[in-house]
Every structure is written in structure tokens, then in C-alpha cells.
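Worksheet: one structure, shown below.
One protein chain omitted, others in place.
Up next is subunit A:
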Amino acid sequence: MDLITAVIILAVLGLVFGGLLGFASIKFKVDGDPIVEQIDEILPQTQCGQCGYPGCKPYAEAIANGDEINKCPPGGEAGVKALADLLGREVIPLDEERGEEKPPSVAYIREDECIGCTKCIQACPVDAILGAPKLMHTVIIDECTGCDLCVEPCPVDCIDMVELPQTISSWKWQQPDQMIPVKELEAS
């Protein structure tokens, strides 16, 4: 008798908890992969495609599916480190084939030479170029991510990548030297 009671109690408990879990899995279902969102947060959103994917989100998805974390030059070493921290992977050096870490820059159109072909407008991943067919185009500096993608399609080569100059608002204090002072002793 005791045996049957125990079995029944366990079975009922199993059913109740199973039901609860089943309910929770439907009610609190997470849409999409949260890890992809977190990886996407870390990526610099230049949308440059240097990683071989058509944008930062696709690369984030690829990383979540096991791709290497060192394919993003604009994110730099700091980006690799942040990704490694998030995913519990080893910190590896940047993949040199993908390009190197460059100082922040923006595209600049030499407006006299622009023929108004709209090719750069179509290439810009963040709609940061303004213009219309046969009319001059220009870059909205504040929106440009410096991805380089507009330089290649330009038939008259009138787009330059210009390094952003340091301003009072972008300036930051330098870290004080942390070198252990070295004293040179005279040879005896």
C-alpha cells in the first residue's frame, strides 16, 4: 500500500511540475537568441562587412553559431576582449586578413568632382549620404561610421576617408605612466 501511495504521489508531483514547466516554456518564451543581441551590443556597428558578413548583426549571429571572434577590425583588441569575456572564450589577436584597427575616420566627398551617380548612396549601410541623381552628394558626418564601403563604388574616385581630428569633446586624459622606474647603474 505504502509503495503505491509513494508512486502515486511522485507521479502527481511529476505531472504538476511538468505542467508548470511546460506552461512556463510557452508563457515566458524568449524570442530570438539573447546571446546574439549581447554580441551585437559589443560590435561597433560600423556595418563595414570586413568580417565577411553583410553587417554587424549577421556577424553576431555567426559568432553565436561558433565563428571566430577576431574578425572585426573596427572593434579592435578591446572588442575581441569584450567578446571573449562575454562568451568565455580565449582572447586571440585580430585576424590580419580582415584589415587592421584604424583611428576613427569619416568619408568625405570632394563635392566639385561628384557627378551625382548615387552609387555611394546605394552602398552606404547607414544612409549617411545625401543626394539625388545628377546632383551633388554629401556625407552627413555625424551619421557616418567610417566603413569605407562608399569609396570603392565611386566611378570618379572623389571620396576620401578623413581621420576625425581630436576635439575638446573627444579628448580624454591619458593614463599616467605605469613604468617601474629604471635606474641605470654605472658599470663597475
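The rule is short, and it goes like this: a residue touches a chain if its C-beta (ideal position, glycine included) is under 8 Å from a C-beta of that chain, and two chains touch if they have at least 3 such contacts; residues count from 1.
One rule holds for everything that comes next: contacts and distances are computed from a predicted model.
Within the choices "Na+/H+ antiporter subunit A", "Ion-translocating oxidoreductase complex subunit C", "ABC transporter permease" or "glycine dehydrogenase (aminomethyl-transferring)", the name that UniProt assigns to the complex's undisplayed chain is "Ion-translocating oxidoreductase complex subunit C". Here the missing chain is touched by one residue of A:114, A:128 or A:154, and it is A:128.
Subunit A residues in contact with the hidden partner, per the touch definition given at the top, are 40, 43-47, 55-57, 125-128, 143, 145, 166-168, 170-178, 180-181.
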